[in-house]
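One structure, as structure tokens, below. Some questions next.
One chain of protein is taken out of this complex; the other chains stay put.
Up next, subunit A:
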Amino acid sequence: MVARKTIVRYATACLLVCCFVFSGQQSFAQRDAVPTDEAIIAEGEKLFNEYQCNSCHNVVGKKVGPALAGVYDRRDLDWIYSWVKNSQAMIAAGDPQATALWNEYKPSAMTPYDLENDQILAIMAYVRNVEENPPADKNTVTGGGEEGPAGGSGVPESYLNIIVAALIVVLVLILIVLAIIIGVLKKYLQDKENISEEDKEIVNEKFSLVAFVKSPTVIGIVTFLVIALAAKNVIDGLYTIGVQQGYAPKQPIAFSHKLHAGEYEIACQYCHTGVEIGKSANIPSVNICMNCHSSIKTDSPEIQKLYAAQESGEPIEWVRIHNLPDLAYFNHSQHVKVGGVECQTCHGEIQEMEVVKQHAPLTMGWCIDCHRNTSLNTQGNGYYDRLVELHNQNSATPMNVADIGGLECAKCHY
């Protein structure tokens, strides 16, 4: 048994050496072995995202790990399979290519994945597709948002503006007409001879600005307007108490979402692990940072803070940006996993933010607006089947959150 194993091992080694030597000739044969079938590419893309390969690899260009483009030219397929499944074993076995890779990228190790050969091949098909048909626009690669955030309220603002403008025009016209009528009437009375004293007074009355300003009516109106405006401001101000929209505090570590989520396209869920399973999205613990930063930018002072935390055993105290009051219950998994809401819908263009700021007001009105206007993501979710059926019997509009009780108090307050 042992002997046989050794023979197999030697044979494999020889084969690998041959592969290495003749890699030039084999390159096209290898590339051709990667399928170009649409379905397989789609499957590969799914896997690529699901297993978050892009956390460490770009198709073109180095990241934490090497670029994936052309890997099928550089390496033997079987080598790739076993590398993906367990790279450390290969290094331990002394595989020369593996060792070379390890020396180049250590201490970052390729995470072992429990993937089938077909699946790995599919991922390569996707990589080949991206390499051979580079996307015109970067955004299309990431998949972007299938559906943007919900639209505005029922009546667009521009309509309101037009209505207001029209009203003002009408008012001005009425004023002009009135002025003309007064002028005409005055003239008529002046021309008349036998008018009473009273009427004369009116006709000859001179407009006095001082008297006008001092008149109780004007004072009354002005006072009312001032009080009303002040009250409005106070009330508006009171409404903003506790609303921290735009809040962007300085964090203990100058972490840039723009770099990680934007430039490197690391999936949000890679760090925010709770977003699909629980109430909290979770701020990543240091061990998650260390997946990459045990080897990347190790001498940056910001990264050093991670090591210091690791060393001292003291967790990092991030400043909480999104503060919901304790009386409101919000669950990330309901919105992200079930509802399919994009992170950006509530958190804004987080991939553009150097320093994270609170994008939404997080007021109840804001929650309710969205619940009123968002149609439910019910596709393929058995929970909603009967509800959709019942809804469609009575309504022509798509079922939104409010239709199934999404505005009820005890959905968020208990």
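Note that a residue touches a chain if its C-beta (ideal position, glycine included) is under 8 Å from a C-beta of that chain, and two chains touch if they have at least 3 such contacts; residues count from 1.
Throughout what follows, contacts and distances are computed from a predicted model.
So which of "Quinol:cytochrome C oxidoreductase", "HypC/HybG/HupF family hydrogenase formation chaperone", "Protein translocase subunit SecD" or "Protein-export membrane protein SecF" is the UniProt name of the chain that got left out?
Answer from the UniProt record of the missing subunit chain: "Quinol:cytochrome C oxidoreductase".
Determine which one of A:N233, A:N287, A:S300 or A:S375 touches the chain that has been left out.
Counting the whole complex, the residue in contact with the absent chain is A:N287.
Have a look at A:S256, A:Q304, A:S333 or A:N373 and name the one touching the chain we're not showing.
Going through A:S256, A:Q304, A:S333 or A:N373 one by one, A:S333 is the residue touching the chain not shown.
In the complete assembly, which of A:G246, A:G365 or A:G380 touches the absent chain?
A:G380
Go through subunit A and note every residue touching the omitted chain.
On the subunit A side, contact with the omitted chain comes from 238, 241-242, 244, 247, 249, 273-274, 276-280, 282-288, 309-310, 313-320, 323, 325-327, 329, 331, 333-334, 337-338, 380-384, 386-387, 390-391, 393, 404-405, 408-411, 413-414.
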